[in-house]
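With one protein chain held back, the other chains of the complex are shown just where they sit.
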Amino acid sequence: MIRVLVWNEFKHEKEKEAVAAIYPNGIHRTIADFLQCEDISVKTATLDDENCGITKEVLDETDVIIWWGHAAHKHVPDEVAALVRDAVHSGMGAIFLHSAHHSKPFKLLMGTPCNLCWRESGDSEYVWVTDPSHPITEGIDRAIYLPHEETYGEPFSIPNPDKVLFVGSYAGGEAFRSGCLFQRGNGQIFYFQPGHETFPTFHIPEVQTVIRNAVRFVAPRYRAEIACPHVRHFGDPEGYVIIKK
Amino acid sequence: MIRVLVWNEFKHEKEKEAVAAIYPNGIHRTIADFLQCEDISVKTATLDDENCGITKEVLDETDVIIWWGHAAHKHVPDEVAALVRDAVHSGMGAIFLHSAHHSKPFKLLMGTPCNLCWRESGDSEYVWVTDPSHPITEGIDRAIYLPHEETYGEPFSIPNPDKVLFVGSYAGGEAFRSGCLFQRGNGQIFYFQPGHETFPTFHIPEVQTVIRNAVRFVAPRYRAEIACPHVRHFGDPEGYVIIKK
Amino acid sequence: MIRVLVWNEFKHEKEKEAVAAIYPNGIHRTIADFLQCEDISVKTATLDDENCGITKEVLDETDVIIWWGHAAHKHVPDEVAALVRDAVHSGMGAIFLHSAHHSKPFKLLMGTPCNLCWRESGDSEYVWVTDPSHPITEGIDRAIYLPHEETYGEPFSIPNPDKVLFVGSYAGGEAFRSGCLFQRGNGQIFYFQPGHETFPTFHIPEVQTVIRNAVRFVAPRYRAEIACPHVRHFGDPEGYVIIKK
Partner (left out) sequence: MIRVLVWNEFKHEKEKEAVAAIYPNGIHRTIADFLQCEDISVKTATLDDENCGITKEVLDETDVIIWWGHAAHKHVPDEVAALVRDAVHSGMGAIFLHSAHHSKPFKLLMGTPCNLCWRESGDSEYVWVTDPSHPITEGIDRAIYLPHEETYGEPFSIPNPDKVLFVGSYAGGEAFRSGCLFQRGNGQIFYFQPGHETFPTFHIPEVQTVIRNAVRFVAPRYRAEIACPHVRHFGDPEGYVIIKK
C-alpha cells in the first residue's frame, strides 16, 4: 500500500467562485479521490492546518507527497519546507504540480530559482510523451490534450533533469518541458506542469493516469537517512562501518 | 581557424525546381557561404563526389562536419558512415541538421533508430531556448520564429541527450526536442531540427547564428584516437603506460 | 515470469583447464543456475549454436539478454549483433558483463569504441555503491569485495551514462565506473564490470545479487517496435495517427 499525502494551499477554492465551481472541496480532495485505490491510500493536508499539516511524524508515514501551491508559497514556513526536503532525501517520493514549481520545497530540492515565462490566456495545450516505455507514460497515447491551461514557457530554470518525459506545446506558440524527473538523495521527484486552478485539468482522465503512474514510480524503493559516517580502515579488525542496514 | 566540411546529399536541389529556387547552388553552398568568416574556413562535399568526398585524410583535416541528407541516406556507403563515426570518436565535431536524424553516421553515433513522427504541412514553428547561458544559444532571444517548417514530433528515439538546448512547437500542435547535445568519444555532436529543403530556413539569420555558434562549440578541444591499452602495474619500474601525449 | 537468455561465447571454458575448473559447464550455466527462481526463467545460448542461438523469434520470447564474450567478439556475425540491438530498441533489457564491453551489440548500442585500460594482474577490487536507493544495489552493503579481478581502468569510452551505480577501485590503484545504466529506444541496458573468466567472480553471492536485481530492473515495462510514422494533422477528421496501443 502506497501512502500518499496530497498537500494543497487551498486558497483559491475558498476565495474565487470560479475555482470553487471546478474543485468544490479543493484540488486536494479531487486528487485524493481519483488516486484512492487498492494499492494507494491517501491523506490530505492544507496550508491552514496546524504546521501546514506537516510534521516529521506525518512524513515518516508518507511514501509520496503531492504538492499544489500558487499564491501562498511564502506562507509555508521554512521549517516545513525543510522537513519535506529532508524526507525526500531519506527516500520519500514527491510530485510537484503546476505552480508548485515555485514552492519552497521544490526550490530547495532543485537548488535553482525554478523561474519560467507565463501567460494566463487559457490556451489549449498538447502534452507530448517523449518516452513511451517509461512507467509514468503508461496508458498515455502520443499526447494529452488540455482544452485550456495556463501557458508556461522556457527558459524553465531547473537543473538538467534526469529525464524529460513530457514536452508541452500551447496554441499560442510556447513549448515547455512539462514532465521532468529528478533524484535528490534517496528520493524521486516528478514535476508535472498541467493543473491551473481555473481549469478542470485534474478532472481529465489522462492527467489522472499520469499522476497515478507517478505515485507508483516515485514511491520509495529504499528509505534511510543519509549519513556522513566516519568509517574505519579496511585493515581494522572491526572492518569498515556498515551504513546500510 | 576552424576547418568545417559541409556535407550535403545534394539531390533535391538538382531534381526539384522549388528547392533549386531556394538553394540554387545547393544547401551546402548556402551554409558554407554564411559560415565562412575570420575564424571559420569551409569546404563542401556531396553524395556524388568520389567516395562521397570523404576519406580518412579529408576528415583528419576537418574540425567540424555538418551533415544534411534526406532521401538518399542509404546511398551513403557504410564505410563512409563508419569513417565519420570514427572521426567523431577521435574528437571531430559534428552537426546533424534536420532530416540527418536518419543519416547513417548519426544513427551509428546514437545507437538508436532516431525515429520521430512527421508531417509535411508547412506549419510555422517557434524554436525555444531552454538555456540562455549556453554558447550555442548566444545571440538568440527567447525563440527563433520559422514561418514554415516540416513538422517533427515526439517520440524522438534518441538516447537521453547530454543537454536539450531547444524545444520547438508547431502551429499544428506538435512539440519536439529541436536542439540536442551529445558526446561520443572525444567528439561533440549537435543535432538541430530546422532545415527542410522546401523552405528557406537556412536563410534565416537566427538559424545561421545557431549553426555558427555550434561550429565553435563542437570544434575539437582535444583530438586523439581512443586506445585500449594493456597498461603496466604502477609498481612496474617503467611505471604505467601513458596514453595521453 | 521474466524470460532471460544468457549468451556466452563459451570458448575459454573449453580451451583452458583453469577456466573449466571454475566454470565446468560454462559461465552461462553458472549464471543460469543462480538466476533461475520463481519469477525468472532462464535459457542459454552460445557462439557455437546455429546462428549463435539468436534469431528474431528467440529474442521476441526474451525479456532480458545477458551477454558474456571476450576473445571471439569478431566471430559474432554482424546480423546477430544487429538483431540484439534491434530487440533492445523494442524494449528487451540487456546486461553486458565484464569483457562484453567490447562485444558487437554493446558497441552498436553505445555508439562509441567502449575502450578502456586493462591489466591481468589479479588485483583485488572493491566495487562501491554510489546510490543505495537504486533497485539494482538492493541487498548490497557499501561495497562488494572481489579477491581477484582483471583490472579495468579509465578512460572508459562510453557515452555519459544515465546513471553510474558502481565505482570500482583496485589494489593496484585504478578506479573504474563499474556499473552503468543506459537506455536505448525502449530498452534498458546495464553494464557491470566484474566477471573475468579466470576468477570465480560469478560464484560470489553479492555479484549474483546485483545481476538478479539488474534482470528485474531492465525487464521490459513496455515493448513495441519504434516506428517513424507519417502522421496526420490534428485538424484532420481522422485525427492524428496513434502509435501507442
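Brief remarks follow.
Order as written gives the chain letters A, B and C; numbering starts at 1 within each chain.
Basically, a contact is a pair of C-beta atoms (placed from the backbone, for glycine too) under 8 Å apart; a residue touches a chain by one contact, two chains touch by 3 or more.
Since the model is a prediction, treat every value here as computed from it, not as a measurement.
Checked against the hidden chain, the listed residues A:45, A:76, A:110 or A:140 yield one contact partner: A:110.
Summarising the interface, subunit A meets the missing chain with residues 85, 89, 102, 108-113, 115-119, 121, 153, 155, 157, 159-160, 162, 172-173, 182-185, 226-235, 241, 243. Remark: the residues of subunit B touching the chain excluded from display are 91, 129, 131-135, 138, 140-142, 162-163, 183, 185-187, 220-224, 240, 242-244. For subunit C, the list of residues touching the undisplayed chain reads 117, 126, 128-132, 142-143, 153-156, 160, 163-164, 167-171, 173-177.
In this text, only the chains that are shown with their structure count from here on.
Removal of subunit A in thought leaves the touching network of the remaining chains intact as one piece.
Centre-to-centre spacing of subunit B and subunit C amounts to 30 Å, using the average Cα coordinate of each chain. Residue positions 162, 183, 185, 243 of subunit C are each in touch with at least two other chains.
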